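Removed: one protein chain of the complex. Kept in place: all other protein chains.
A, B and C label the chains in the order they appear, each numbered from 1.
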Amino acid sequence: MSVPALELSGLKKSFGKAEIIRGIDLDIGKAERHAIIGPNGAGKSTLFNLITARFAPTAGTVKLHGENLAGLEPFQINRKGLSRSFQITNIFPKMSVFENVRCALLWAQGYKYSFWNLVSRQRALTEGADAILEEINLSARRDIPAGMLSYAEQRALEIGITIAGGANVIMLDEPTAGMSNTETDYIMDLIMRVTEGKTLIMVEHDMGVVFGLADRISVLVYGEIIATDTPERVRADPKVQEAYLGAALEAEH
Amino acid sequence: MNEQLKTDPTKPAQRMRAGGMTLSLAPWIIAAVAMMALPMIFTNNSALTIMNQMSITIIFALAYNMLLGQGGMLSFGHAVYAGVGGFFCMHLMNMSDFFATIPLPILPLFGGLFGMGLALIVGSFSTRSAGTVFAMISLGVGELIAASSVIVVAFFGGEEGISGDRTYAQPFFGVEFLQQIEVYYLTAAWVIISAALMYLWSRTPVGRMANAVRDNPERAEFLGYSARWVRYYSFVASGFFAGVSGGLFAINYEILTEENLNAASSGIILLVTFLGGVGFFFGPIIGAVVFTLVQTVLSLQTELWAFYAGCLFVATVMFFPGGLAGLIMMHVPAVKLGKWKLLIMPYIKTLIPAAIGILGLCALVEMTFHYRHGATGDNEMTLFWTTFDSHTLMPWLIAAAVTVIGIGIARMTAPSLKEAWDEANTMGGAS
Amino acid sequence: MKNITKIGAVSALSLIIGASAAFAETIKVAFIDPLSGPFASTGTNGLHQFEFAADYMVNQNGGLLGGTQMEVVGFDNKISPKESLIQLQVAIDQGIRYIVQGNSSGVANALTEAVDKHNRRNPDSRVLFLNYAAVDPALTNDKCNFWHFRFDAHADMKMDAVTDSITSDSSIDKVYVIGQDYSFGKAVSAAANKFLGEKSDTIEIVGDELHPIGKVKDFTPYSRKIVASGANAVITGNWGADMLGLGKSIVENGYSGPIYTYYAAGSGITAAFGETGKGAIRLVGEGQVNPPPSDEAAAYYTAFKEKYPDGNVDQTRISNTIGMLAKAIEEAGTADDVVAVANALAGMEYDTIWGGKVMMRESDHQAIQDLHIFEHTNEGIDFPYDNSEYGVRVIKTIPMASADIETTCEMKAPS
Partner (left out) sequence: MDLILVNLIDGLVTGLLLFMLSAGLTLIFSMMGVLNFAHASFYMLGAYFAYSISLALGFWMGLLIAPLIVGVAGAMVERYGLRRVHQYGHVPELIFTFGLALLIEELVQFIWGKNQMPYDVPDILNFTAFAISGNSIPAYKIFMIFISVGIFIGLLYVLTKTRVGMIIQAALSYPRTVEALGHNVPLIFMGVFGVGTALAGVAGVIAGPVLGTFPGMAFVLGSIVFVTIVIGGLGSLWGALVASLLIGWITTFAKSYNIEMESILNGIGIATPENMDDNMFRDFWSLTSPQIADILPYILMVLILIFRPAGLFGKRTQ
């Protein structure tokens, strides 16, 4: 078997005495679409933050394409091909939509910290950014400040920024949170398109999205994964039913 | 971010700002021509000296804005980079053998390199985080270097500072820089070059990422950029241009002293930059011009210049956080819509009475000051080309009346100005 | 806000354009000193003394050169060398040929160099620099030039007088030297060590230290050390808030001997010292005010107080400066040729209303005059300072002090 795209082993995280993540082992294969679900407070966002080095793990390792990420800064992890979005919209509000995307392309196109290139003169950069705007359907909003976009548009932009760098592992933290049904459909469609052939890991509440998108689903409850399997089998798993789905479904209806 | 969501998307001013910043040469050519032509209008040496001072402040303020406006770093000790650059230039000037081999116009380059050198050192620990930590480290380092300027006499020359003579440099195409006008053109050339370079910097990948890091350092990190390195690069570049302004200071004044390093100078550059407007590249330029005029010209007219400057500054922060540049750019939408003409009459109706009212208020302030602190028997004072006795009732009544009427009229006409403003900024209708 | 910009622009224009037109119907003297900021009180009081002296001594006596009036124009340098150089340029452009300045040796150094360079580069608009209070010895030694004249005794000369006073007092055997950590403070310390070492074998310097200038909030720890050292005389070059803070703290923490100093009178300091400083504060300086040396001096002081009730005549050398400049202009027969005026000033002997003579030494343009040791007190004071009951009274006089003090100056007359 080939090296998994992302491999978590024995991952733990405590804040003071509270143990939020209690030992997670999980392999996510290349080009797999993987969803992580679980009740509120299960530690989904913490898990995301552990993987992307926003927090340092108390124990355990994270491997990206077989490479241990311990001790790396977020920007270093990003350069290795892992990109993420945030639960709370996280864009550059004062810069234009176009510039938001262009910034996301800079490192990937190898400009690094250069101060001898003028960004406006780089055709590949401009075309690349415009192509992504096209893809996320924001071409019409190209030159207005990102902070003025509607909420759904900002979420779309966030996804655009996340995928722009060409990372092959994409992590999306609740991409459809707080959206209406039509908006959710639009974003789902968008995710499907832009993550074609890439590894996708996402945290999501909306079961429709999860079951529509994911190849496999992990269920996280109180810092532990109680099941990892295809959507159908997870749905049928009595443990999951008991621990999560039943309660969640009840609450939703 | 929520703050941003609240901004009104119909306000085209904001759209403009983010809009495509095309590399247009026109403003640069106009600026260059204007700088060439200015000495023909203002011919005497003091005007040249004041314009040189403006130029130096412009470079320094633009360099400062690389931090504050573009990088989101608030520094309370930036004068030390300009100062140290200047001090090194002064030492170079005094190394007569070496100095005789270099033409004077390249001296600021050395200032820049030394300013950059210091920034390389300090930045290595101060740019780890922005915000309060950066501000406080800058304050501490600034105080330390300023304090050592009177202790380390060997380098800083103590309270007298160190001085030299610019004319010992190698003549530059026969020019020895004996006259102010020659120095003026040297300084002007550096202003254009530095401003252009700083503008271009803001268009490079690292310059763009400086904005990104200012807005959202965390997001920038997840795009592959280390926020710290981006800040460091901005800081070092800013140190370079600050050093250039220090070098120009050395050439202009031929002396550097403790005041080039101290907290007051660092404070003033913050004031200048914010007054001009941090949100726009050209903001600091306006700030530098206005502040230099206030400091050198208004201070000849009134002892209370600093009081007025303080009021102007506080008013700017409170009412126009975009600074003077923001005030100007507010009008761009109206101009784009071709409706700016709608504003002329309301402006005349409101701003002229307001101006008169404010002048009346200034007169009252001046008279109070004269009444309290003027010499006995020296009752006469001259204000706005009128000489009168400040100890009689009449001038007070007149000034008070002018103030009340001026501001009264302005208040009365303000609503119609508001209407005209809204109208001029709405799309559609007659244009 | 825009309006203020407008005022700025308009006044700039009117100033810059109008400036060159304003040529001298009067003989103008540019006073370049702080008129705003923390040192403004000293500067403003100095300006008043200059304006009064020009009016009282020159204009009321029929002016100069057959009726030309003298006018003192204030320029605010905010005690910044940079601003001083800008204002110097503005003054020169207004056709002013005489510059007076006194506060801060740093500014004086910047100005004397700038004047020298300007005069070399622009022989058509040469100016003279009349320094009335900056006491850095270098100004009439290594850094001397033909255009600079000093009307005050410099720091070493004053220290010569102070140490004369200390050595003649047999009750003093332990001296503590303390000063601000910058060139002047260090010069005071060096001079005190030098003169005391030369003049006496019995006096011991029990402490010699510097403190940061303008940064000390509480002088108590320094005072403790002074008291603990058993010193019975203190010498300090402090001025302004540092002088007041140090002086009050020393006395309040139990020290009872004299404090010899340079700048501890007028500008609010006399009033603020009040009873605390009585008998303790001793100043060195020129120009006797209490008791008044002549009726003329008393009349001058009274007239000044009538005009400026809140002011003090605490720098009598200002009237000497104006008096000697006027005399030199009359002798030279012109106010436009500053070289002739400078030549008339150099070597001039002048009878001052404050008693004795002032001699402007030709070799270094340093004034030689009587120096006095004053005491801060409220007894026998005819002319108190700061509208308090306290003032300074002469307790010792050194006639023509340091008349033979050496100079390293190599005076070069312009070619």
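Going forward, contacts are C-beta pairs under 8 Å (C-beta built on N, C-alpha and C of every residue); 3 or more make two chains touch, one makes a residue touch a chain.
Note that the structure is predicted; figures quoted are calculated from it, not measured.
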item: Among the chains presented, those that the missing one touches; value: B, C
item: Sole contact to the chain not displayed, among B:L38, B:L304 or B:M330; value: B:L304
item: Touch with the omitted chain, as defined above, among B:V152, B:I193, B:I344 or B:L397; value: B:V152
item: Per the touch definition above, residue among B:L38, B:L139 or B:A355 touching the missing chain; value: B:L139
item: Of C:T163, C:S267, C:N290 or C:Q315, the residue in touch with the unshown chain; value: C:S267
item: Touch list for chain C against the chain that is not drawn; value: 38, 40-41, 44, 181, 209-212, 214-218, 220-222, 224-225, 227-228, 241, 244-245, 248-249, 252-254, 267-269, 271-272, 274, 386, 388
item: Those residues of chain B which, in the complete complex, touch the missing chain; value: 3, 68, 72, 74, 125, 128-129, 131-133, 135-137, 139-141, 143-144, 147, 151-155, 263, 267, 270-271, 274, 304, 306-307, 309-311, 313-314, 317-318, 321, 369, 372-373
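The rule is short, and it goes like this: only the chains that are shown with their structure count from here on.
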item: Identity of the chain that, by mean CA position, is farthest from chain A; value: C
item: Length of the line joining the C-alpha centres of chain A and chain C, rounded to whole Å; value: 74
item: Centre-to-centre distance between chain B and chain A (centres being mean Cα positions), rounded to whole Å; value: 44
item: Sequence positions of chain C contacting 2 or more other chains; value: none
item: Residue numbers on chain B that touch chain C, as the complex places them; value: 42-47, 49-50, 53, 147, 150-151, 153, 158-161, 163, 165, 167, 178-180, 249, 253-255, 257-260, 290, 293-301, 303-306, 308, 312, 315-316, 319-320, 324, 327, 351, 354-355, 358-359, 373, 375-378
item: Touching residues (chain side chain B, partner chain A) in the complex; value: 1, 4-5, 7, 9, 14-15, 17-23, 200-201, 203-209, 211-212, 215-216, 218-227, 229-230, 233, 237
item: Footprint of chain B on chain C - complex, ascending; value: 1-9, 11-12, 15-17, 19-20, 35-37, 40, 44, 48, 75-76, 78, 80-83, 85-87, 89-90, 92-94, 104-106, 109-110, 113-114, 117, 121, 136, 181-184, 186, 212-213, 215, 306-311
